[in-house]
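Every protein chain of the complex appears in place save one, which is left out.
For chain A:
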Amino acid sequence: MGVVTDKLPGALEKVPGGNVLVTRFDEIINWARANSLWPLTFGTSCCAIEMLMATGGPRHDLARFGAEVARPSPRQADLLILAGTIVKRMAPRLRTLYEQMAEPRYVIATGACTISGGPFIYHSYTTVRGADEIIPVDVYVPGCPPRPEQLFHGLLTLQKMIKEGETIREPGVRRKPVISALPEGVTLEDIQGQMKELLVKENVVDVQHAVDKLKWPSGLNERSSGKSDANESGAGDGT
């Protein structure tokens, strides 16, 4: 991202109405990031079976999120899925793994253990009480262990955060972490339906929406909305 963040916004500033282009970049980059999360699987105990094995299986199928390319190496991953208890002896390793990952990096902490220490919170002399004591966490997925659906819900939450959050002008600016508890009564089918909707929605580029969202300097607003009709067909085909 170095070239884009350092050089491009400056270069584009000179183009009349260049702001439009920069904002579009944000959306495209965030869209691409959100849909190709490559997880580093950090499974230490029980949660790993549900989070990393059952989700990889044919029933739940992590692949539909574009997140099935599980990497055992931190250098090739941008999403750290923590599954399982973290104990004091493992903590420095976890920190190292996180630091070895390239920006932008995201962390999903699954299971009670990575949130607070879980069943081992009292009287344990080794457990780390929550992964956020060691590394910043973006999405918490509660449960002991969470159902695979819950991880998917967490992934959807993270994707939403990525799409709305970062701009390339301020790389690495962290949003507040969120807890992604599965609302009651939501089934796997609901989540799969939500996924499908998202995919369909993303295949159509809504230029008008993007233009409306922009904050224009006063006076520019009328001109741009007139222009956007022409843009609509052209940009839509391109993506």
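We take it that a contact is a pair of C-beta atoms (placed from the backbone, for glycine too) under 8 Å apart; a residue touches a chain by one contact, two chains touch by 3 or more; residues count from 1.
In the analysis below, contacts and distances are computed from a predicted model.
J.: Between "Cytochrome bo(3) ubiquinol oxidase subunit 3", "Acyl-CoA desaturase", "NADH-quinone oxidoreductase subunit D" or "BMP family ABC transporter substrate-binding protein", which matches the UniProt record of the unshown chain?
T.: "NADH-quinone oxidoreductase subunit D"
J.: Going by the contact rule already stated, which one of A:Ala48, A:Val107, A:Leu155 or A:Ile191 would touch the omitted chain in the full complex?
T.: Touches the omitted chain: A:Ala48.
J.: Touching the missing chain, which residues of chain A?
T.: 41-46, 48-50, 53-54, 56-59, 72, 84-85, 87, 89-90, 93, 97, 119-120, 122-127, 144-145, 147
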